[in-house]
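Mind looking over this structure? Questions follow.
A single protein chain has been omitted; all remaining protein chains appear in their positions.
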Amino acid sequence: MVDLSVDLGFLKLKNPVLGASGTFGYGLEFKPFYDLELLGGFVVKGLYLKPREGNRPPRLVETPAGLINSIGLQGIGVEAFCRDILPELSGLKTAIIVNVCGEEEDEYARVAEYLSRHQGIAALELNISCPNVREGGRCPAQSPEATYRTVKKVKQAVSLPLITKLSPNVTDITAVALAAEEAGTEAISLINTLLAMAIDPETRQPKLGNVMGGLSGPAIKPIALRMVFQVARAVKVPLIGLGGIFSAEDVLEFMMAGASAVQVGTANFVDPDACLNIIRGLETWAENHGLQNLSQVTGSLKV
Amino acid sequence: MVDLSVDLGFLKLKNPVLGASGTFGYGLEFKPFYDLELLGGFVVKGLYLKPREGNRPPRLVETPAGLINSIGLQGIGVEAFCRDILPELSGLKTAIIVNVCGEEEDEYARVAEYLSRHQGIAALELNISCPNVREGGRCPAQSPEATYRTVKKVKQAVSLPLITKLSPNVTDITAVALAAEEAGTEAISLINTLLAMAIDPETRQPKLGNVMGGLSGPAIKPIALRMVFQVARAVKVPLIGLGGIFSAEDVLEFMMAGASAVQVGTANFVDPDACLNIIRGLETWAENHGLQNLSQVTGSLKV
Amino acid sequence: MLIDRKARLVEVESWGDYFLFTIDSPEIARQAQPGQFLMIKVSETTQPLLRRPISLHNVEHTRLQIFFQVAGQGTRLLSSKRPGQSLDIFGPLGRGFSLSSELRNREVFCVGGGRGLAPLHYLAGKLKAAGARPIIFYGGRSETDLPLKGRLKASGLEVLVSTDDGSCGFRGLVTSLVEEKLKQRKPAFLYACGPDPMLEKLADICRREKLAGEFSLESIMGCGFGACWGCVKKIRRDGQEKYLKVCQDGPVFPIEEIVWPENEHG
Partner (left out) sequence: MLIDRKARLVEVESWGDYFLFTIDSPEIARQAQPGQFLMIKVSETTQPLLRRPISLHNVEHTRLQIFFQVAGQGTRLLSSKRPGQSLDIFGPLGRGFSLSSELRNREVFCVGGGRGLAPLHYLAGKLKAAGARPIIFYGGRSETDLPLKGRLKASGLEVLVSTDDGSCGFRGLVTSLVEEKLKQRKPAFLYACGPDPMLEKLADICRREKLAGEFSLESIMGCGFGACWGCVKKIRRDGQEKYLKVCQDGPVFPIEEIVWPENEHG
């Protein structure tokens, strides 16, 4: 039997596969398909203090090997989440991570603070990297300073472990990662979506109601992998890699590049049981390669 | 008959389709497939002062809907180009554009200066955005200041029209575009490739000899289109859009987003006659849509 | 709701761009309701990346039928499947049509434009079984858009057809045929599925005639089971306008709840 577990220091996962925020609903949506306790864990959809309407539809457009979304973080808000959803999740023997959003820096701390008063949350993921909520797709993770400030504020407000989620829409991903580390984040997850666009030549209109959106899926995997590789060489905190993971081999690439765990996003839409299949694939691969602990794979790239 | 021509101010093209640098060889490679004079023009492969060996192979890896390359600008150097190749090109009735490279800022000006002493070159494209030549994939187009300085120096050295080619590996593409404009570039082309990576889980080695490379092809089109859209709203100089163009519809998307002309890159590998097919497709589309001048399409997006 | 990766394609019938598939999937068949839909994998590659939502056209014993029109790459790939092959599907999904017991002995209009006919066969069958009197309005541009009219009649359903070009039945839009018939008949309810302009026009007619009803809406879907918030349409409910999920809160919505023209673009 292979040991698939990974230890992030602040959190031990039974395996390195987490459902990615915004693609895993509030978790419950996947209950009909498999036992959620088989997962390393999952990150619920981004939450603000208040319920949020989200962006004007259409919100999705397919591109070659990719998907652009402009959901705009529609959601029920942290209060309703803690009241209606969390009690259903907190009994599960798997890591429940909550994706934390904010209109401005203070809101992140307030959402985190609200969540910290509830049981059953393993960690918070700071979504400072959504391209769908501010004018022109901007986000705090595009600046080391704003990243530092936001992480620091949340850090001061709560004692829950923090995972800071980075944006690929930057010149130097390592500078932002270092800022998050310096501000005290326990881990870094990367990447969020790449700012993108599509046009319908017949109507001459953008295909998304919100004009621009975020690109995910296999198309972006090579970019995500490169960023994980770069950040792994720059910081000491553990990394959670994501972007276009659809198979166990994809997970291995991210782990070799330096990720301790991964998240699976868009693949959940194509196959609701994608995470489960990937976990099984990892087990088989480890067996076939005579590995005892899958965690050995992290950072094992030969360059 | 539809008028496909576009006027960049400093250069009139018979149609908006150019072969993209590095994917179009020195032009002559395409002669067996069609008459090069049918093109709007083409951009020859990047040139340094001296011949260049390029990067260690493997240099190519396919990814979903994409291609990562790490050629590293192998080439014959500007002297051999002017002596052996240019005479064969300069008689062609199509726009010959030369992609200009430099190890440091001065070299760009010297290559440009050398080229400016020869006949038959319609414009220079400053390749300040190649991710395959410097440590960590860095390039001048990642900084507005370095962009400004490089363009300015070349501008002072030559009177040939300049097209500055931007990198997508930046936080704010408009800031770099504005810097290039301020430094006096006649046009801007975008985008070059996205820094990317792939790993072979069996060997645990990077799939590219040079570890990282540049991602091109349909996978990146949504990102390229978004950047053209953003830059079109920020600058006044004409834009040449590229990134994943494989069809006439793709060209129309870029033109609607604000490009006056386009370049076709990776598609030339898949179909050596891709540019020709795209030009024909544009003609048909314009006819079917009752357009007299294709150039009307530029910037016609309804947002 | 479950994933069936070995749903066997039993029979393929086709008329030009239109395809009728008969699929063996006992478990999904057992749970199905009219107005629900399936998410179907159309490609083994990433092109296209996503599954395609297709309504249940009919359900009999262990078998499902789907009726679809080739609209693009995904449905074209689907149309190339052959009898004996396995399909990778999951479902049944969404909130289907409500079948109120008050419709018993009453006339009910079921209006479908082109591929919008898809969910109405199953619905009309259930209505009949429940003692209502469904009338299917089946509209298209031309007779070739109405390949199922013969079968619907043969299965004992009342069918009125319209074509824009008059090649079959009433000449004009199916909405005009509905208006025409409303002069004589007083249905208790109207169900419809079809292109947005058709639905919007029907919504006008229903409002004017004070006729209650439900529409099955389409939307581009990421997941089909409520996980992505990608499929929303603007719905007026409990005095508030909000974006509800077509895949989970729909695809069927009460007519008066649908907000036009917010939902038109795309």
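The chains carry the letters A, B and C, assigned in the order they are written, with residues numbered from 1 in each.
In this text, a contact is a pair of C-beta atoms (placed from the backbone, for glycine too) under 8 Å apart; a residue touches a chain by one contact, two chains touch by 3 or more.
Predicted model only: the values in this text are computed from it and were never measured.
For the chain that is not shown, the touched chains among those present are A, B, C, taking the whole complex. Interface note: of A:2, A:17, A:39 or A:65, the residue touching the hidden chain in the full complex is A:65. Across B:77, B:184 or B:272, the single residue that touches the chain missing here is B:272. The set of chain A residues touching the chain not shown comprises 64-65. With the whole complex as reference, residues 22-25, 29-30, 32-33, 45, 53-54, 56-62, 64-67, 69, 71, 74-75, 205, 207, 209, 217-219, 266, 268-273 of chain B touch the missing chain.
Within the complete assembly, residues 43, 45-47 of chain C touch the chain that is not shown.
Keep in mind that, in the parts below, only the chains that are shown with their structure count from here on.
Think of each touching pair as a link: the shortest run of links from chain A to chain B has 1 of them.
A count of C-beta contacts for the chain pairs B-C and A-C puts A-C on top.
With centres computed from CA atoms alone, A is the chain lying nearest the middle of all the protein shown. With chains reduced to the mean position of their C-alpha atoms, the one farthest from chain C is B.
In whole angstrom, the spacing between the mean C-alpha positions of chain A and chain B is 34.
Centre-to-centre separation between chain B and chain C, using Cα means, comes to 47 Å. Each chain gets a centre from the mean of its Cα atoms; for chain A and chain C, those two points are 36 Å apart.
Among all residues of chain C, those that touch two or more other chains are 46-47. Shared interface positions of chain B, defined as residues touching 2 or more other chains, are 64-65.
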